[in-house]
Structure formats: C-alpha cells, structure tokens
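All protein chains of the complex are present and in place, except for one that has been dropped.
Showing chain A:
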C-alpha cells in the first residue's frame, strides 16, 4: 500500500510540458534496465568500481579550480577601488573558501561500504584549491589597503608626546 500512496495525481503533475513520471505500483526501473546485473556476482566488478569512485572523488576535489579561477579573474577585473561591488566581491572571495573548507567533511563523507576508499587526499586537494582563493582574497584586501599590514596602520592613534617646558604667551 505504501507504493500506492505515491501513485497519485495533483495539480502540479498537470503542468502541460512536464512528462508524467508516475510509474505503476511494483515497477522498478533499475531492474527493468539491467536484469542481468541483479543476478551476477559483484566481486568481479569491485576493483573497477573502487578505482572509478576514487577518480570521481578526485574530480570532485579539483572541480572548484575553474570556479576559483573565474572568481579571481573577476576580482582582478573589478580593480582595487573601494566601492559596493568590489567590497561584495572581496567579501565573497574570502567567505566562500572559508565556508567550503569548513564544510569539506560533508563534501567528502567516509563511506562505510567502501572502507578502502581514500577520501583524505581529495579532501586536502579540495581545501588547497579553496585556500588558493582565500589567499587571493587576502591579497586583494591588502591591495585595497584594508589589511593593517604596515606600522603606519597602528600609529594614527599615537598620542601627542607631552612637553616638559611651557611658555605662556603674553602678547
């Protein structure tokens, strides 16, 4: 009966250009596509599958390179002037890699089924790529003179030195 519950129609499914994807109860599309796979032993395919999964993880780790390159190029295009768009851009340039690195554990989860799968190296690679963006963001910030990186950034509140003698004008 559980299957029957999903076999329903509502107004959403009546949108004209969407194809009706409601399958009849008891119909399994995967079995319908590969009836032999169900029957053959999985052991022979294991090695191949592990390599493929590892490759997929590396692909996932290097995927942001393109995006990072794009971001850096855009940031460079914006120039070092301080205005609303370049501030947004720079903020994004710094916050995006930080949040990506923080959440890298979720991007590369440990798979209980595939214990021998190496998730650490792709994750490190992923972090490295994002770190690259972060470094570019900081460089950008410094180019915009927003990083307190020189002594003069600390000196502006230096008090006036006291004077030992005092001459009173009687003009």
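Please note the rule applied: a residue touches a chain if its C-beta (ideal position, glycine included) is under 8 Å from a C-beta of that chain, and two chains touch if they have at least 3 such contacts; residues count from 1.
In the analysis below, contacts and distances are computed from a predicted model.
For the chain that is left out, the UniProt protein name among "ER membrane protein complex subunit 1", "Protein TRANSPORT INHIBITOR RESPONSE 1-like", "ATP synthase complex subunit 8" or "Centromere protein P" is "ER membrane protein complex subunit 1". The missing chain lies against chain A, touching residues 11, 145, 150-171.
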